[in-house]
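Excluded from the complex is one protein chain; the other protein chains are retained at their positions.
Per-chain residue numbering starts at 1, and chain names A, B and C are given in the order in which the chains are listed.
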Amino acid sequence: MWGSMFRWLDPYAKPETLYHLCGRWLPYLMTLAIATLLLGNIWGLAFSPPDYQQGDSYRIIYIHVPSAIWSMGAYSSMAIAAFIGLVWQIRVAQWAVLAIAPIGAVYTAIALITGAAWGKPMWGTWWVWDARLTSELVLLFLYLGVIALSGAFSEAARGIKVASLLAIVGVVNLPIIHYSVEWWNTLHQGATITKFAKPSIDPSMLWPLLISLLGLALLLAALTCLRLRSQILIFEQHRPWVRQLVEQQHEEQS
Amino acid sequence: MVMWRALVQRELQLLGRQKADWLNPLVFFLLVLSLFPLGIGPEPGMLKQIAPGLVWIAALLSVLLSAERLFKDDYRYGVIEQLVARRQGLFSYVTAKICCHWLSTGVPLVLVSPLIAVLLGLDWQSWQVLLVTLLLGTPVLSLLSVLGAALTMAADKGGILQALIILPLYIPLLIFASGAMEAAATALPYTGQLAVLVAFLLFALALVPLAVRQALRMNVG
Amino acid sequence: MAFTSWADFWAMGGYALFVWLSFGTTYGLLLGLWWYSKRQHQQIQQQIRAKAAREQRVRQHQEREK
Partner (left out) sequence: MSIILAAEALSCVRQDRVLFENLSFQLSAGQVLYIQGKNGAGKSSLLRLLAGLTLPEDGRILFRGKPLSEQAEVFAEHLLFIGHHSGIHPQLTALQNLAFWAAISEQAVADPYQLLGSLGLAGLEDIPCFMLSAGQQRRVSLARLWFSSQLLWILDEPFTSLDQQLIAKLEQHFLQHLAKGGVIVLTSHQHLAAEYPALQAIELEYRW
């Protein structure tokens, strides 16, 4: 049943087709991503009004929140790719895991750094053991674990499968970790300041936030395309089409 | 069942021959525990306050370290490869490994808990809670450690890598186990935390053996 | 426009350090990741070329031996 349901996806699972498809999408995605990200951020930085409580420091929201959201989004998509790759033995999905992991790790690092930079003026310290920040930190460790595990095997194909399994184990654990940390946080009464105390956010602040959110999503897609192309080349390098392609590119360059 | 008994017997025979595999983690555990008072001072009040976190961090480190070599020999001598080709006995093998790992590392920790209570100045009530959390938590520690060992079995670098991938997964256990002990120390109800520990145990028991089997297959495939 | 002058904009109401630190590291990290991925892609192509050349040499050698 499952096999026939996803038959229409077959051409995309063919590495060569996917390589060229990614190559075709990459410039559009990248241009669009940079344009939306810059639009959202410049709007947020220069044109939206300052917050009545936090002043101009709140403008960090325009990267902190999108990067935090997409750090988790990237983990979910990585885990979904891992699941598809392992259950249906679709190799491009396994390669996508390796393509996404570093991007997700960078997004998580951004969310952490901007969170700290926001925390300093708000709470007076760079780091508080707030539930969200702690979960984000654990997420970074999970990403680093997947990356480290995938590189620890002399046979790359093996590393990628084991790392996919770890990604799935991680995604099962993430909600448990998140709620544990939240429970722990309420227990210890550490930082109870929530960053979004306001139930509704003014449209003049919301729009640039949504645009920045879209921008980072597009950038995630664009970078995934770029990195997936590299993975396809690595794992298909014995195929004639890769040899031809690489030769052609070399001739074009020289 | 006959097969499973034979597999457990084999693990026990191996443990009998390689006593360092389960004695060293125990010594490590006690050693780490006795380092803390030396590092932060011996005031009983202070020790009592940090005891829950301390015991649990020492426990998870020692269980994690003990699991590192769990599959290495069987992998090196081709046992795992042939079990994977054989398919049938693999799941029994995994569960036998997990059981014996808990027997050889979790149970000793439970048994030395009176000693811990003495070292850290815990009262009767706190010791009881410590005992219960150890009984409920160490199987989960074993399960996750075995998973870490299985994932990194064929990896070129063991040790630290295994810790890196498994320690984040320990966080919920650490929070609730030490939470229960803290609650007990301040005379608050702690049955909720224990219930969560039971839930973790059942959840891990249901899923981890399957994941371990899959990890072993991938490591030889 | 929420600011009256450029100086005002750069000062960010006294939060310049935090705001520009955040945006700076963000764009720095993203650019770094992009550059790294781009370079990795080129390196892989180079490696594949080197491997093809290696195989070519082996083949030539084998033919000469015959």
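Quick note on the criterion: a contact is a pair of C-beta atoms (placed from the backbone, for glycine too) under 8 Å apart; a residue touches a chain by one contact, two chains touch by 3 or more.
It should be emphasised that the depicted structure is a prediction, and the values quoted were computed from it without experimental measurement.
Of the listed positions B:L14, B:L30 or B:L135, the one in contact with the omitted chain in the full complex is B:L14.
In the complete complex, the residue from B:V32, B:I57, B:V79 or B:L205 that touches the missing chain is B:V79. Interface with the hidden chain, as seen from chain A, comprises residues 89, 154-156, 234-235, 237-238. The missing chain lies against chain B, touching residues 2-3, 6-7, 9-10, 13-14, 17-18, 73-74, 76-79, 81-89, 93, 220-221.
The rule is simple: only the chains that are shown with their structure count from here on.
Measuring from the average of all protein CA coordinates, the nearest chain centre is that of A. The count of contacting C-beta pairs peaks for the chain pair A-C. Put simply, the C-alpha centre of chain A and that of chain C have 17 angstrom between them.
Taking each chain's centre as the mean of its C-alpha atoms, chain A lies 32 Å from chain B. Not a single residue in chain A touches at least two other chains.
Shared interface positions of chain C, i.e. residues touching 2 or more other chains, are not present. Residues 41, 45-50, 55-57, 59-60, 63-64, 67, 102-103, 106, 109-110, 113-114, 117-118, 120-121, 219, 223, 226-227, 229-230, 233-234, 237, 242-243, 246-247, 249-250 of chain A are the ones touching chain C in the complex. Within the complex formed with chain A, the chain C residues making contact are 1-3, 9, 12-15, 18-19, 21-23, 25-26, 29-30, 32-34, 37-38, 40-41, 44-45, 47-49, 51-52. Residues of chain A that touch chain B in their complex: 86, 138, 141-142, 144-146, 148-149, 152-154, 158-159, 161-162, 165-166, 169-170, 172-173, 176-177, 180-181, 183-184, 187.
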